[in-house]
Structures are given as C-alpha cells and as structure tokens.
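With one protein chain removed, the remaining protein chains of the complex are shown where they sit.
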Amino acid sequence: MYPFSVDRNYVRDSWYVAALSSEVSDNPVDRRILGDLVLLYRDSNGDPVALSGLCPHRRLPLRLGKRVGDNVQCGYHGITFDTGGNCVSVPTQEKPSERLSLHKYPVAERWKWIWIWTGDPADADPNLIPDHREMGLEGDWEATPPEYYHVAARSQMLIENLLDLSHISFLHGDYIEDAAWYETPVTIERDGDRCVASRHTPSSRSSDFHRWMFPDAPDLVGQDLRTVFLGPALTYSGPVVREAAANGSNGRYLGTMYAAHAITPETPRSSHYFSTTTRDFRTDDAAMSEELHTMDIAVRNQDLVALAAIEAELHREDSLPPEVSVKADNPALYVRRMIEDRLRAQPA
Amino acid sequence: MYPFSVDRNYVRDSWYVAALSSEVSDNPVDRRILGDLVLLYRDSNGDPVALSGLCPHRRLPLRLGKRVGDNVQCGYHGITFDTGGNCVSVPTQEKPSERLSLHKYPVAERWKWIWIWTGDPADADPNLIPDHREMGLEGDWEATPPEYYHVAARSQMLIENLLDLSHISFLHGDYIEDAAWYETPVTIERDGDRCVASRHTPSSRSSDFHRWMFPDAPDLVGQDLRTVFLGPALTYSGPVVREAAANGSNGRYLGTMYAAHAITPETPRSSHYFSTTTRDFRTDDAAMSEELHTMDIAVRNQDLVALAAIEAELHREDSLPPEVSVKADNPALYVRRMIEDRLRAQPA
Partner (left out) sequence: MYPFSVDRNYVRDSWYVAALSSEVSDNPVDRRILGDLVLLYRDSNGDPVALSGLCPHRRLPLRLGKRVGDNVQCGYHGITFDTGGNCVSVPTQEKPSERLSLHKYPVAERWKWIWIWTGDPADADPNLIPDHREMGLEGDWEATPPEYYHVAARSQMLIENLLDLSHISFLHGDYIEDAAWYETPVTIERDGDRCVASRHTPSSRSSDFHRWMFPDAPDLVGQDLRTVFLGPALTYSGPVVREAAANGSNGRYLGTMYAAHAITPETPRSSHYFSTTTRDFRTDDAAMSEELHTMDIAVRNQDLVALAAIEAELHREDSLPPEVSVKADNPALYVRRMIEDRLRAQPA
C-alpha cells in the first residue's frame, strides 16, 4: 500500500503511544491500535493495563464487559480475565480454561503518555522507548497540554509531513511564515534507527513568529530547523534559534521550541496522533503557553484536513497520477525506505 | 463465512417470518429477505401477498410503484403484475409479456406473523411451519405484543445466542440473575430437525425473577431451562418452573414462560428478529404483561448491542483471534453443524 511496495501495514516491533495518561482510568475503554482492539484501564495500584480487547470466546469487545476487582468480566457469558490476560473464571464450568486468554501488551507510562509494545512481549525492552528529555519532556522545559487527534489518513503520511517542514509556510502560513524554512536546503543525517533532517540558516531576517517567541529577537537570526525521526512511533521537530552568527562565531542562544509527535497506526488508512509543544525559554509565561496551545490545535487541524483530503483520494490508487518528488523530499523518502526495510524484515 | 466453512449464506428451503401481520397492509412495502427485496401487501380479501420486490424490466423497486386494484403497477414504465406475479400489462404494447413475471413467494399468516417460503414454491408445505401452540401462541396462553427488531448481525449469531442461555445472567443481569442458569450442565437432545438444549435443576434457590413471576414462589424451586431449536427460522426458550422436588417426586408445577424468537436473514451480515414472550400463568394479569413487555424490549436491545459489536469486528475476520469454545457451547456448535449440513446440501 502507498507509499510502500511491501504488503504489510504496520511495524510491529515498536513501542507506540496508546493513549494519553488522562484517557486511561479504572473504567476499561478500548482503542484500535495496529488494527486490533486494545482494552485499556488501570489496576488498583493505578498502573496501566493493556489487553487484547476482544473476548476469545465469542469475540465480544470487552469494553462492553465490566471490571470485577482488577479483573475484567466479559459482558456476554461472564468469562473473566486477570490483568495478565489469563482466564480466571468460566461461569459454566468449575475450572477456567487455559485456552482462553488475552494477549497482554507490555505498557509503560512516560510523561503524560501510555506506551505499549505491539511486537512479541518477550522483546519489549523499555529502554527502547525514546528518551523524552531530548524533546523537552520529563525535564524542566515547559510543555503545552498533551493533545489527542484522530487522523483519517495512514500514519506514514503524517511522518512524512514532519520530514518536510517546507510545508509550514504554506499549510500553516496563517501562523508561521519564514522563507528560510523552505529556501534553505535540507540535510539528512542518520544515526542508527534515528534520522535527523535539518535546515541550518546562519543568518536570516527574523519572522513574526520569532518576534512572538522572543520579543527581543534581533533583526537577523541564525536557526537550525530540525526534524528528528526516532522511529515510526515518534518524531519531534522545531527550530533552535540564536542571534545571527557574526565574526565567524555563533550568536547568542535564544531558545528552542520542539513539537513532539507520537503517531500510532489505527488501521491501514487512519491514525492516532498525540502531540505537545515544548520550549526552553519563557517557561513560566502562562500567557505564552496558552497562546501556543491554541495555535498548536489550529495547526494540527490544518495537517489533519490536508492529510485526510489526500487519503480520500488514495482509495482509487490505481487510477491516480503518480507521485512526483522533488529534492526537498529526500528526508521523507529516506525515512520511507528505513520503514520499508523494517516492514520487509518482519515475518509475514 | 463465519461461523460456517461453506460458501452459502442462507438456508433457502424454509419458512421464515417476513413481517408482523400489523406491518402488512393495502399499501405495498418491501423488506430485504435472504438478500432479496420482497414486496409485501394484502389483496382485497386481506390475504397477504409476497412478490419479488424488483421489477424485472429495469429493476425499479416496486415499493415505488402503485397499487391498481389487487395488482401492482411499476412506477417507472407502468408494467403491471397481478398477485400471482404474472405480468398483466405492458403499456407500450398490446399484449403483456410472459417473460416478465415476478417470483411469487408462498405465504401463510400464523398468530400475528406472516410467514414466507424462500425455497422452491413447489416445496412449500404449510405443515412445515412450526406448530405455534407448543411455544404458547395460538392457544390460551398469554403473549406480549409481537415486536420487530432489526439486528446488525448475521442470523447465526442470534441463533447461537439462544442456544447458550448462560449469557442471561451476564448480558441481561440487570433483569435476571440466576446461578442455576449457568452452573447447571446443559444437555442436548435431537429429534429430527429439532434440537432441545436444557438445564435441569431439581432444586435451587428461587431468584428475584422467580419471585416476580410467582409471588408465592417457595425458597427452593426446580426448573428446566429450555431452548428449543425448530430450524433456522424459529427457536423458543425459557424456564419451566416447579416447587423443588422432594421425597423423590416432582414438586407442584408453577408455570412456564417462553420467549419465541423468529429470526430471518436480511443480508449475510444483518437480520430481522421477531419476538414475543408467552406464559401459562397469571394470564389475566395486565400489569404483569406490561412489565414483561417493557423488560422484553430492554433485554432484546441488550442482545442487539452485543451482537452488533461482534459483527462489526467480523469484517476483518482474517486478522481476528480465533474463536475458542467451552463445554457450554456444545448445543450452539451442534446446531451450527445441523445448519451447515443444510447449507452444504443446497444446490450452489
């Protein structure tokens, strides 16, 4: 399926954000993740639990069941499962059946997100969850409230959107316009499973957006507009801003603003999108935080509208004009190949 | 298609309930039955007529036509058919055409239901319609008003729902809870095309539901919880209640309550469901009838919600975890095989 030439939809060996921490409570809810229903709730210690969301008996979605202590009782014939996914009771017989069990997803709560591992649980190494501090979370940066968006488009389009930030001045031009953000050539650097696309501009006129971020911004700024791809589940992006370089040395550091984008496939044609924006400057400025949050939501919705409009056309992929790429697509195409390699390496 | 391994959707050689008597009047309406549109109306004698619902000319649904005497005139080019489905007039030519005719479905009105035969009309023996009296209809039992439900699930799931009444205490636990109804082992008895699943409990504590049915119910009751499968079109189920057996003899008979469930496939993934609840005790108690009717509707809707939630997942059958059965599923699995045998025996 576009944009891949391999017939697999999801990278399974990965941690993904399943939900905002605030979405998961004592009361089981479910969400479709990588095609499967996942039941999410918290046990009596407050720890998140993620289990297959379909009863293996007659496949009632367990969201229609009820919590019994820390266990979940199916709403159809009352078969009950513990937080490990083990069947602990079958009402019509004395003993539970071992054949009835739910897949238990490894989970981990980081910052305000609940991560799950969608591959073989034996491979679920929490150290594979990206360090949140590098994008300004779990440290002393300031972050906007975490938001959840449902996206009516395949996850790969969302990833590639982030790897070509030249779109900002056009799709989000109401909020941010900066010619340096598209005119400066983009470079790619790979480091293992991560990949950094950046536009380094030693000196350019500061934009309205810069002056909004840094009211004392000089006329000329130096910037590094970065997108850091950390795998199919997480990418962050944003500008590192300084005063323009002068006399061969870097100018004064002004600050960094990153948007963290956690992307989780829902179905082959839709996604979950969790995002927040962080900054290391004016961290106590509540008014700025609020304006930023409002802008975040507006900007994300512009992405959603555009990607859904493209997705709506992809249903007739066979009769579409072929996609034509330009130089600025190199980072996106690079990451596309990285993910395609992982899809190809997966057992069918 | 689940749960069958044969590629046929419907048992055709059967009578099915097409509609409530009250749904069919002078004014032709249609309903999709076993995949086909069926036009339903009453002739001037008040007798029900069931014809193929599509004009054979350019296939306009005949519900958009109009009644002319006892005939039906197509709303597009005016071709007219009599109650036998014969073409009696083609406006653009002097003579009607024999090649234009509608399939006429044999029909029979029993109790407050209109039955149709969906197989070869030559095989339509009215004696194959189940005797309604054995489930408390057309005799001196009391019955709640007949209700119609549209079910967004394949008919077989509705049939199997009824063959495992252990679900009652869980799915309908707001209304009926009785441990005897799931703890007692179920037995199956086959007699030709019919099959009876029953849970016989010589003595158990009477439940709130028993005390509601029989205000003078003793502390211990003996019950026989029965599901009688009469073919793909009709199943009835309910408890036969006595005082608990004592001294080796049966206790005093208290009464029987049956729910009759007429189930008619609409499409491979949806069904029509006609039901009523009958009883042979407190037959004059109008207040009880009304409470029972209210509860009926609530309980049926719980079934509808559960089955539709399962059906919604079956669209992606290939990627679902397999169904796992327990001992209590034996009657359902038995009936599943009976129906699969009938499907397999049908011409392709």
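Which chain is which? They are A and B, in the order written, and residues in each are numbered from 1.
Here, contacts are C-beta pairs under 8 Å (C-beta built on N, C-alpha and C of every residue); 3 or more make two chains touch, one makes a residue touch a chain.
In this text, all values refer to a predicted model and were calculated from it rather than measured experimentally.
The residue touching the chain not shown here, chosen from B:V90, B:L220, B:I297 or B:L333, is B:V90. Within the set A:S21, A:S97, A:S166 or A:Q346, the residue that contacts the chain not displayed is A:S166. Across the interface with the omitted chain, subunit A contributes residues 157, 160, 164, 166-167, 169-171, 182-183, 185-186, 305-306, 309-310, 313-314, 316, 319-328.
Think of the hidden chain as still there; on subunit B it touches residues 35-37, 52, 54, 56-61, 64, 73-79, 90-93, 97, 99-100, 103.
Criterion: only the chains that are shown with their structure count from here on.
One finds 48 Å separating the Cα centroids of subunit A and subunit B.
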